[in-house]
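A single protein chain has been removed from this complex, and every other one stays in its place.
Let's look at chain A:
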Amino acid sequence: MKFLSMYNRYNVSVMVIVFALSSVVSFFLIKEVLKNEMDGSLLRVKAKIASYVNDHKRLPEVSLLNDEQIEFKKTNQGSSSDVFKSVRSFVPGLGRIHFCRQLSYSIKVQDQFYVVRIVNPLEGTSHLTKLILCISLITIVLLLVTTFMINRLIISKLWQPFYQSMTALGNFKVSDIQQPDFPVTKISEFNFMIGRLRAATTDAGENYRILKEFTENAAHEIQTPLAIIQSKLDLLVQQQMQDEHLESLRSAYGAIRKLSRINQDLLLITKIENSQFKKEENTSVKDKVEEKLKEFREIWQLKNLQLETELKDAGLTISPQLLDILIYNVFGNATKHNRNGGFIRVKLNGQGLSVTNSGPAKALNKERLFSRFYKENNNAESNGLGLSIIKQICEVSGIEAGYRYDENAHEFYFVF
């Protein structure tokens, strides 16, 4: 749920409740005021009656023209004070039972006590209830509409810097030299957030750069001692030696070869990351694939691998060197992890390249497959960098790489 919707949910419901409450309260308040008004008018009628009685020494005629109904009744009880009461009574003028306000008191005319009842209908109150209900509903609707409009037009505009920052952060890669493009805003909370984000991304980029530089330098520095060891071994092997010494020498050769390979591969990955390869150009993937097929033919024949190809023209904007390394690595993997007498299927069309090979009856771990130094088994000849080189090339060249397994067939596919 969006922040705004959450906020509105609380905001609007509280507003609706407050409004409903205030409507109820104002209803009662207004009703009370009206009642007081009415009581005042009843008292004015009482005063008129009193002055009439005072002047004429008899009760006045009850006029039907007036709203109020006046009743006189003889009584034996003595005088009593004013009693105001709300009653329901029939109002002839309206022709139905209605809420009324009644004032009763006693009056003495020529030694005879009368009870006077003055009743006046509270006509306004029902109108008032309806009106207040109407006003409340309209206001609530207006409230919802305006909140919605404000959100739509103003608040999403206010939140713009937030979304822009998030998009910028989403596109950020530590390997980028360029810092993410954060928006400029006057809102201090956003500025605070952007400041922190900027510091974090700069820091991450800087650390990444230092680490990369270290890898690069380390790899370069290792080259010279490696060259010395290699050359000493090359000299040593010229000597007359006993078999067990030759055996040691052979192990040393194997180890140094592995070390050089790891080093070369790490340097290659760094070079790809640093985009130190020749500019991208429109390259015919078909030509490259055919060239590599030729190179591998010898090995495939040796391993009795059945080759099936389905090649259509396909062009790609990529550094030719990288494409070369990519295809070499993919074919290399399909060969290394194949079994004698297995197959290799190469499919190429405008959409992409797919290389399928027979191999162990077990799918590879998709998540870890492309990570550095990942090895499915302890294969002495592989250092687990081949696929991360492939991944790196795909990343810089905008190719999507994937892996599928289906009944002993391992497929690596590349979507252009």
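We adopt the following convention: a residue touches a chain if its C-beta (ideal position, glycine included) is under 8 Å from a C-beta of that chain, and two chains touch if they have at least 3 such contacts; residues count from 1.
By our rule, contacts and distances are computed from a predicted model.
Of the candidates "DNA-binding response OmpR family regulator", "FtsX-like permease family protein", "Cytochrome ubiquinol oxidase subunit I" or "Probable septum site-determining protein MinC", the chain left out of this view carries the UniProt protein name "DNA-binding response OmpR family regulator". Set against the missing chain, the residues A:Ser26, A:Thr215 or A:Gln264 yield one that touches it, A:Gln264. Between the chain not shown and the residues A:Gln160, A:Gln230, A:Asn349 or A:Asn408, the one that touches is A:Gln230. Across A:Tyr328, A:Phe343 or A:Phe414, the single residue that touches the chain missing here is A:Tyr328.
By the touch definition given at the top, chain A reaches the unshown chain through residues 220, 223-224, 226-232, 234-235, 237-238, 243, 246-247, 249-250, 253, 256-257, 260-261, 264, 267, 271, 276-278, 295, 298-299, 302-303, 321, 325, 328, 332, 335-336, 381-382.
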